[in-house]
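The complex appears here minus one protein chain, its other protein chains still in place.
The chains carry the letters A, B, C, D, E, F and G, assigned in the order they are written, with residues numbered from 1 in each.
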């Protein structure tokens, strides 16, 4: 039974938020993905969103770009927490997506994430931090995840000290 | 029987597009106004928009600000032409409203108007130019409207020549 | 006899709005294309636009980029509905084109479309929705077009369910 | 015992998010407010945020403007959900606040709210929707709140129909 | 016989470029002002611009705001130097006006001035520097104007030294 | 003897304004190019600019990017007309260059050109239109240049009519 | 003997950076103020800046708005640290000033401060932190200044706790 429901406006958005799926899986969170547009399939969007809560879904994640109405439209059909991911576009790198998701009117909140790669990852992590309220297991996993992130940085510092910045940068460039 | 249906997300938008109503009235166009939010009353919005065509409505005008989803959401429920008016905000004077209305995905068009006062007027005039396709009377009225606009400018030029620019500017400032 | 007249400021804009032509053709709409600049060939632009209505043209579509005056200049010579397509540029992905087309003064409306690929498609679809007022055939085709768009999304969902998101994303990436 | 912890970077931000406090109170949510800057009192900020969870706080709300680091800094000291409210500024109405809060790196999520008045209200409502996971009472209150918002719009429509748009707008202007 | 022709899109622009007129007068330059819109009176605009050269006009100054097409449209009808003044708007203080005037296509130059008050003054001064090519008198006046500007700054420094910055600022505030 | 002086802040700007040189050459205008930075070689910049007039230079063209001070700094050392070309950057495609050149204070005008390729071409053409005041030959060449631009568009229309839009677009794509 | 030299492009900038003077005075730093424009008095600007070091000045602070060249021009005439303060304008609240000061080319650094009120204060504090390298007294005063800022926040928290947020906000509003 999925705890998280993920809705994207177009299947081309799926690879852009792949790290969202990867993190949820890494944490052992059950999730469901649906492709449904706010504008092309408004009925399906409404049905899926409004039935999410009774299916056991606790948090909804919606990704969209341009006039990115999907997160806001999802939020209009549920009182579950809705997390919005702005997909990058050519308009200043996604300023249209950002403002369309962020500037919701008073009364219907959408938790907006950063544009680009960090958006998918942080949507997953915010959803997990919300689920942590009812599942202490997630809370502990989150703490461990943070520790691992820190350790990775400590390791890199050790490596940087050991090899010197010139070799380190050279290695970075070669691995690109 | 209304030919034009106007939907605003909040009653506070009504005074901002007052010139829309004034122009429609001046042209003798029958219109209907409804307050319905894309997010707070999605059901009512859908019902009103999807039944518009059978009520005889030929063009829909939707005004909204911020994450201005209303025009796009309206367009998702009808194949009638939908005209969107971006209401001014503090974000660069309404850049959020503009991009939320303008950057619609392929398949669901919204005819976006300028932000601010010109938005209401031009929404009315575009709607009338569309109605002109089935009502020659409107077409003639539009031509006369254009002529009147031009004549007003000619009159002002005459006045400017007669009084000189100093007196003209002085008078403008006093009437402000 | 063309029902739609399309004007572009430069022939390099033609490939950028190719989907506009494709959709009009798919709907069986007769259209005429002209290359004429607002600035380099103002006379030709004026002549073509002002004689459009008597040639039977019912909607004008104009595409331009940068200081994209063409749609507004076209609108100054006709009372037919004018649809403007902002061509993408390097200034924030086309913010100059968008604002030059969108921010028309009160009295001379231009129906502005999104920048980029969606612009061409939606210009065609808005024009067809306007023509639907006098041609019920188009109205039915529009409804079918919407249904087909929705079905495509349903099919993709079925595929996503069947293959799982990992395989689906993998396939997407390989087809790119 | 507070369920929500609210942190603002400067006491001048308090009146700007007053509706946040009002809504929490209206829903009967216990909350704690602290003034602590990310930059001027980093130690206090860290202490308060890192001890929040053991005090029973379940969601943190942080408001800040300009280089609005407070929500992100708070998120760096806890795995609780952190909601960020961008305070309006002169830079495009708060684009600096928005981007400083929104564009968090992968790993440390902040749920960003709209700039301006809606930010405070939606932060409260998102926090309550998160608390609803563990308190069904809040969930029901949220549904009632949504219904009340919708009814208010229905009432305004009735009033608009009854009085006509001219009188309605006149009344709106007089009450301003 | 006017040496400079000034065209504004709306008479409300006249007070905004008043310093343009004042400077031209101060330099003893003969000029002609016309109100004519690119969109509302395209014919008059064309006639006036295209006959400017044979009337002896040597430089054209055009001011407009929003989708500020007037300078570009003027430039399309003449090979005289055209100077454009972007009138301030609510969109980022006039970014729409700036980009609509500035981003002209290759082939039709417009010399764009700053938005706001400096725009009117600098349009006059640029026009005079152009006229200086054929009138040495203007060239000398320009040099004197520059000297006067510098002297004004030297005087203020003297005053600042004499009174101290506290009294100087106090006096500035009182005179506001 | 050069009539036009061109100054660039860095030799890497030279290829970016190559069409400026080409057009000047095509019109038979004598010009001089110097590489001198507003910040790295302020003395040389000042010397070259302030001695330009006595060398017979009548118009100065300055190109720079980023904090593009060169055109404004040039204008501070001469009363000759100064034309500024904003070089494209990563900040919104050159918004930093545009605003740094455009927003000059009252008293010191810079004639700002579009960012990108059109900037170089239009700087040359504006300079030539200014020189036309003292050289009727240039004026006639400018008219012929305009006519040639128009004819090129007419030719393309003929080609488009003859081959049909599909073949025309196909050919365009192949030649890219 | 002044340790800090402050240069503003216009005397109208003086009140906008008043807190800069106040803080320097509070710390007992000797400073000198000059009004000199990058464009209107380039010679005086150059003289003052290039003789600053031998007069004992250790840091230069320059404030300007719009095409804010003054800090960069100052930096071109000295190797002393130059701090730039962007004065607020109508273009997005000062984005033109910010980018003109910030986007300096490689080789000539300017330490850019925030736009608006914080700019003046932080310029003073950064200058003092630089002077602290040679004057331990300033270093201690800086630490005390930071402590005082923190204590002010602690005091406000105490007040907020004591009076409750409603009374606190009420008091804030009344004192405005």
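Here is the rule we go by: a contact is a pair of C-beta atoms (placed from the backbone, for glycine too) under 8 Å apart; a residue touches a chain by one contact, two chains touch by 3 or more.
The shown structure was predicted, so the numbers you read here are calculated from the model rather than taken from an experiment.
Chemist: Can you work out which residue in G:2, G:15 or G:109 touches the chain that's missing from view?
Modeler: Going through G:2, G:15 or G:109 one by one, G:109 is the residue touching the chain not shown.
Chemist: In the complete assembly, which of G:35, G:49 or G:130 touches the absent chain?
Modeler: With G:35, G:49 or G:130 as choices, the missing chain is touched by G:130.
Chemist: I need the residue numbers on chain D that touch the omitted chain, in ascending order.
Modeler: So the residues of chain D touching the unseen chain are 9-10, 37-40, 42, 46, 66-67, 69, 72-73, 75-77, 89, 91, 95-96, 99-105, 107-108.
Chemist: If the missing chain were put back, which residues of chain F would it touch?
Modeler: Within chain F, the residues that touch the unshown chain are 11-12, 14-15, 18, 21, 33-37, 40-41, 44, 66-67, 89-92, 95.
Chemist: May I ask you to list the residues on chain G that touch the chain which is not drawn?
Modeler: Residues of chain G in touch with the missing chain: 19, 58, 79-81, 83, 98, 102-115, 117-118, 121-123, 125-126, 129-134, 139, 142-143, 145-146, 149.
Following the convention adopted for this analysis, only the chains that are shown with their structure count from here on.
Chemist: So what's the Cα centroid distance for chain C and chain F, whole Å?
Modeler: Comparing mean C-alpha positions, chain F is 33 Å from chain C.
Chemist: Where in chain A do residues touch two or more of the other chains?
Modeler: Touching at least two other chains: 37, 40, 66-67, 89, 91-92, 95, 102-105, 107-108.
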